[in-house]
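Missing here is one protein chain; the remaining ones are kept as they sit in the complex.
A and B are the chain letters, set down in written order, and residue numbers restart from 1 in every chain.
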Amino acid sequence: MVIKFQKNDKPVIITGAKDMPPMGAALGSMLQNKTGSWRNVRPIIDYDKCIKCFICWKVCPEPAIKIVDELPVIDYDYCKGCLMCAEECPKDAIDFEKEGK
Amino acid sequence: MKKTMMGNYAASWGAQLARVQVIAAYPITPQTLIVEKLSDIVADGDLDAKFIKVESEHSAMAACIGASATGARAYTATSAQGLALMHEMLHWAGLARLPIVMTNVNRAMAPGWSIWADQNDSLSQRDTGWMQIYASSAQEILDSTLIAYKVSEKVLLPTLISFDAFFLSHTMEVVDMPDIELVDKYLPPYKPDYKMDVNDPRSFGALTDEQYYYEFRYKMQEAMDEAVDIIKEAGKEYEKITGRLYDLIHPYRCEDADMILVTSGTIADTTNVAVDELRAEGKKVGNLRIRVIRPYPKKEILEVVKGVKKLAVIDRNISPGYSGIFSQELKSALYNEVDIPVRSYIAGLGGRDVKIEDIKDMANDALKNDAPNDLIWKGVKL
Partner (left out) sequence: MIEIRMHGRGGQGAVKASFVLAEAAFQGGKYVQAFPRFGVERRGAPVEAFTRIDDKPVQIRSQIYYPDGVIVLDPTLIEVVDVTKGLKKGGWILINSNKKPDFFDFGDDYKVYTVDATEIAVQNRLGSRTAPIVNTAIVGAFAKLTGIVTIDAVFKGIDSSIPRFQEENKNAAKQAYDSIASG
């Protein structure tokens, strides 16, 4: 059994129980796990339409939307592109484009 | 300082001395007094803890799991049907390796509706990955709570402390409360290596495929094996501050015994008195109280019983379709190791009193009969 992990930017190799934590806990911080690479569509906020209701911030399951200077900002390092934000935005202020085009 | 108190209150004060930080509990007879007293203690400011009122025992354990996962010292208490309702969460606490300590007042499972002593409730939870202690005095309830946190936080396994309904829960006796300064030295704050922390977010209990799950079970078993010595060490360390020694098993007059009675809970204490009387009649009988059943102290038990001619187990519980559970455990420990006939008695189910005379009857029956027997119903009305 060889499973590779990233722990604080260092690779960890698990070959058996001795390398594992006692419970099902990730070895490293979840911040190391840049889930943004999973994304195939990219949501984009149109700040002209945004009314700062923060429904997008609330519904983001990751959560990859942060509040910066009283505006919702998408953290593309972690956004998986699920588009829940675009679906729920009451002003249709969030559009999306295909990744890698 | 010595005080008189009911067994239930010994559990409350044990939790207070352990400085538990989160208590989540749901009341059930005969446990109610434990959490009632704790809510008083918290309300009076004598314990800096969050007391969470929940809508069920399942939620009580879920709240303890959440609290413990963030690194808090969590406590709850329950009994019988309440413990059964927690069952799913007990597995979770075990496999999440959370050092929660829970008090369970051993009460018969319904129906017929019963509030009296019986060990089937806690023994049904034997395989959930909790360490299990069976106390036989109010003093031991308090002391075990402190020792349990010490051990649990070291091996990362939860502990269930059980004791007989009414025979201990509602019986007042003398309890020596250790000084909080001594307890604080014995039991420093819990500082886990793995905890839920917003500044170091990690995933816990995520999907675990067959590449890992098997190894987590292996690690849990390793922890249980380790716990045997750690329970002994924690007991000896506790003896240094209080003068009271607790081990996984407590043999009484077993050294030169021809026959040993194997007991647990309050029946064990009464058996000590019965053994004295039997000895006075010239019968070489001893009593082996099993205090901890998980981890099972197999080596320690074999050490005590190896030279004995016969064993008699008294079970206040039954696995329907087979026999008493302490009896099964004992027989599996003996198998492949020593050849000693075991006679297994069921007694005291549903809180029926087990008197000195009853214990002497069972002992005399076992002394007279050499054939092993898996199931003898003491005093059943036919």
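One rule holds for everything that comes next: a contact is a pair of C-beta atoms (placed from the backbone, for glycine too) under 8 Å apart; a residue touches a chain by one contact, two chains touch by 3 or more.
The model shown is predicted, which means the values in this text are computed figures rather than measured ones.
All shown chains touched by the missing chain in the whole complex, by label: B. From the set B:Phe166, B:Phe216, B:Tyr246 or B:Phe326, the residue in touch with the chain omitted from the display is B:Phe166, counting the whole complex. Touch with the chain that is not drawn comes from one residue among B:Ala110, B:Ala206 or B:Val273, which is B:Val273. Listed by residue number, the positions of subunit B touching the unshown chain are 2, 4, 115-116, 136-137, 164-168, 170-174, 266-267, 269-270, 272-273, 351, 353-356.
Note that only the chains that are shown with their structure count from here on.
Averaged C-alpha coordinates give centres for subunit A and subunit B that are 45 Å from one another.
Residues 95-98, 156, 194, 200-206, 208, 211-212, 215-216, 218-220, 222-223 of subunit B touch subunit A in their complex.
If you check the complex, the residues on subunit A that touch subunit B are 1, 3, 16-17, 20-26, 28-31.
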